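Next up is a structure, given as structure tokens.
Complex shown without one protein chain; remaining protein chains in place.
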Amino acid sequence: MLEVVLFYIASAVALLATILAMTRANAIHALIYLIISLLAVAVIFFLIGAPFAAALEIVIYAGAIMVLFVFVIMMLNLGERGDARERQWLQPKIWFGPAILSAVLLAEIVYLMGTVQGPATVGIVTPKAVGLALFGPYVVAVELAAMLLLAGLVGSYHLGRRALERRH
Amino acid sequence: MRDFVWFIPLLPLASSVLLMIASSRLTRRSVALLGVGSVGLAAVLTGAVALEFLSDSTPVEVTLWTWMKIDSLAPRISFYIDGLTLVMMCVITGVGFLIHLFSSEFMQDDDSYARYFAYLNMFIAAMLILVLADNLLLLYLGWEGVGVCSYLLVGFWYRDSANGRAARKAFIVTRIGDTAMLIGLLLLLTELGTLNIRTLMQVASEQWSIGDSLPTIACLLLLGGAIGKSAQFPLHTWLPDAMAGPTPVSALIHAATMVTAGVYLIARTHDLFLLSPSAMHTVAFIGIATSLMAAGTALVQSDIKRILAYSTISQIGYMFLALGVGAWTAGVFHLMTHAFFKALLFLGSGAIIHCLHHEHNIFKMGGLRTRMPITFWSFLIGSAALAALPMTAGFFSKDLILLQAYQRPDFGPWLWGAGLLGALITAIYSFRLVFIVFFGDAKTEPDREIGWQMALPLTVLCALSIIGGYFSLPLADVFPLVNAEHPPHWVEIISISVPLLGVFLAYIGFYGQRPRIDSWTKTPLVQRVGQFLRSGWRLDEVFDRIAVKPYYNLANALQNEPIDRFYEAIVRLNQAIHRHLSATQSGRMRWYITSMMVGLIATLGVAMKIAPGAI
Partner (left out) sequence: MQELVVPLNHVLLVSTLLFCIGMLGLMIRRNIIFILMSLEVMLNASALAFIAAGAHWGQPDGQVMFMLILSVAAAEVAVGLGLVLQVQRRFKTLDMDDADRMRG
């Protein structure tokens, strides 16, 4: 009973925080709302029986990735002028069309989900089971993910280094 | 000697090429020497061949090489000399030489001296090839060659655009006939399988019988070429305009040689024409109609060269009449005498024009009898021959034509009567010319004397115009014999007296200080008739309306390229599509994302519709 209530609260928080994040003019504010949204999603993960995923969501998503954003925003030093310009860009006429499109997409997906039945969870999937699956049938995917992360590492290093060199 | 007959056309051709290549390095003197000398040498060689021919009159055939070989068609560069060819060659090289000599003085002040002689020599070469050819294709080569030279020489003074127009007109109008002739050649080739003239005539006589439709069609097509080249109705309108060229050119091309090519063609293919009586009638009627029409026009012209041009048309009409009634020898005889006296008249008018600051209007001349005696006498003799006064060359040939026309069984007397009327008008206009130009008051004074290069050709042609009638042409082997029945004496007497009557009428009308005809011509009817005649029976206007104007209109319509419009529309449509499509490549990420979104929605929507259970 409590879990169900918690789920709806967390969902509401996640949606609200995401909407706010998408509409903020100040990047740092938007980022904080986004972190709140991610934390709320982590709560949902926990509630539907994926505690390991919830922990990863908090540690890696809300922690590591968002911190990267914070660093970059601080490096760019956008300031008040940037906020004003962002506000100017967020005119109703700008998001009216995209909003309709998004609504149509939503309607389509909801219509397609109409047949889905049953509970969200049948029990907790333990980290052990996840680990067995990862290094069992999904080992190739893990290797690929490792390569992808390495590529991301090399790429970001390359891009950031040249930017710094040119600046001096 | 006869084996080297190919040397005769080669000489002027080589000279022409040399003059074209080296014109800037030659002095005027050497240009004249080369241009006149090559034709002179050709004339001497022709004379030698002619002398040899008189003693041994077997036709000669000289084959140089096979021109081309396409299946069964293998025309050769091959020359054939019989009496007819020899007569033509003598006229071309002999009269041609005299006219070249005359030109060397006439053109002495012209800047393009070498160009002039190059064209003139090329013309002689082409004309010789025309008459020497033993097949119709080679003849056609010469035929077109003379056409090109005529075009170049009519437009010789190309700086005046009117001359260029006249040259184009001459070329295009004769082209119409040439096209008909080419079709005729192809018809003969496909029907009879050869273009060699003698074989052709033989095969035609074997395959076709008299009155068949095919020989009639072939003859009419050949006749089309002949009337174009020989300036017969209705394709004669180019000749008066062709007088824009230098006067010796008019003498050579538009009086003595090229315009008689049509007569030569018909005479050469007479076996074919004999197979088609209706074609013969057409030839005769075209000839007599042209003759009368042109004579009427010549009566009222005021430009000395145009009078002579219409006179030429009229005289060639007589030759056609002769051919049409089967008087082949008489036609060719008249061709030769006409070449003599018309060249004489043209050269005489050239001398007048040369000495009178390029004055063409006869009413601004006058009294030249004492001032230019040589010219006067040559003009007088030429006019007498043209009018066919007794004992002149023209008398013999024209008399022969008229008498043979009279003997035609069906409508011979009518043709004879019409021919007599033409002869009367001819006598009137030729002596009108003499009386107006050489008698009366002097209106323009000549500013120079003519030199020996002009005087000599005039003198020689004077002699030929008188004694030319006594020549007997070696044509007996060429043409079939015509019935030698003699017409009644009164016919002959009338034929002789009509030209004299004409001269008398001209004397009444035009001799003296105030031409008596003046009072008569003041009446409006006569004025209107005169106007009508002067315009050449308004044929130019008619052609303008039925052919030239529509063509120009069509050309103007096509100038805007209506067909291209369609392709331009395709191009413009593509450009518009390209513009719109490239506008979608805005470079803006949001735009791309939105398009992807639309695509996603559309794909999902379609998938839901098509396969609801699959998703």
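Letters are used for the chains, namely A and B, taken in the order the chains are written, and counting of residues starts over at 1 for each.
Quick note on the criterion: a contact is a pair of C-beta atoms (placed from the backbone, for glycine too) under 8 Å apart; a residue touches a chain by one contact, two chains touch by 3 or more.
Here the structure is a predicted model, which means the values were calculated and not measured.
J.: In terms of residues, what is the contact footprint of the unshown chain on chain B?
T.: Within chain B, the residues that touch the unshown chain are 581-590, 593-594, 597.
J.: For chain A, which residues touch the unseen chain?
T.: So the residues of chain A touching the unseen chain are 1, 3-4, 7-8, 11, 14-15, 18-19, 21-22, 27, 30-31, 34, 37-38, 41, 44-45, 47-50, 52-53, 56-57, 60-61, 64-65, 68-69, 72-73, 75-76, 78, 82, 85-86, 89-90, 94-95, 98-99, 101-103, 105-106, 109-110, 113, 116-123, 125, 129-130, 132-134, 138, 141, 145, 148-149, 151-153, 155-160, 162-163, 166-167.
Basically, only the chains that are shown with their structure count from here on.
J.: Per the centroid of Cα atoms for each chain, what is the distance between chain A and chain B, given in Å?
T.: So the centre of chain A lies 99 Å away from the centre of chain B.
J.: Sort out for me which residues of chain B touch chain A in the complex.
T.: Chain B reaches chain A through residues 594, 597-598, 600-601, 604-605, 608, 615.
J.: Applying the document's contact rule, which stretches of chain A touch chain B when the two form their complex?
T.: 97-98, 101-102, 104-105, 108-109, 111-112
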